[in-house]
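The complex appears here minus one protein chain, its other protein chains still in place.
On to chain A.
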Amino acid sequence: MDRRKSLKSIVLGSVAGGLAINGCKPGAETPVEEVALDPTAVKWRTDRENEHVAELERERFFNDHEAATMTVLCDLILPGGAEFKSASDAEVVPFIEFMAKDLPQMQVDLRGGLMWLDHKSNTEFGTEFKSATEEQQKSILDGIAYYDPDVPSSERPFEVNFFSLVRNHTMTGFYTSKIGIEELGYKGNMPNVWDGVPQDVLDQHGVSYEPEWLAKCVDQSKRNIVAEWDEDGNLIS
């Protein structure tokens, strides 16, 4: 499926829907219900982008059973415990729900994969996946969670690819959340002054700065002094 095409049809669909509603307005006896714009509409997106996000938020992809199964599955991938928070603590399933609508080519694989999990669990243990014991659930995962990277993904079994898809999105969903970023320890995304790699890090990786190179670099104590040059382009301030 061509993602771009499907995306277009969604956007066009939403525009057409809006027109239809407006078109009814003048002569309508009963008040036409306004479609509320997503309250998360933000100024850093264009109006069209905001409308698209709102449209996706209004749709529902996972049904209750699927969402519950996904929650169990994602928490097996990143479980909570004494040391770490779980995938559901980071609201990974709502993120995957959004992505399934944003990238609709994932939908059949996700839905089909969840059906496969229940079928497998029912066949082996006589109960659907989410109600099986953790031991039973893990025994199913042990059969699909590993892959041979030398075999192209197009040649791997469906259920293995399904699990990789869920694992990938669980990882992204978790580590792009506030608690995931904290766990990872990423220190950036805030104003600072870059003044080179700390010595202990250089030592750990067996590299060092050359004095000649460093001599060319910015003297951070003078960064707020307005630049001036001589006529040959040598910085003199």
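Things worth noting here:
One rule holds in what follows: a contact is a pair of C-beta atoms (placed from the backbone, for glycine too) under 8 Å apart; a residue touches a chain by one contact, two chains touch by 3 or more; residues count from 1.
As a convention for this text, contacts and distances are computed from a predicted model.
The complex appears with one chain absent; UniProt names that chain "GMC family oxidoreductase" among the candidates "GMC family oxidoreductase", "Nopaline transport system permease protein NocQ", "(2Fe-2S)-binding protein" or "Glycosyltransferase family 4 protein".
Note that of A:Asp64, A:Glu135, A:Glu155 or A:Asp200, the residue touching the chain absent from this view is A:Asp200.
The omitted chain makes contact with chain A at the following residues, 3-4, 7-8, 11, 40, 42-46, 48-49, 52-53, 56-57, 76-79, 81, 84, 95, 98-99, 102-103, 141, 145-150, 160, 163-164, 167-168, 171-178, 180-181, 183-198, 200-202, 204-209, 213-214, 216-219, 222-227, 229, 233-235.
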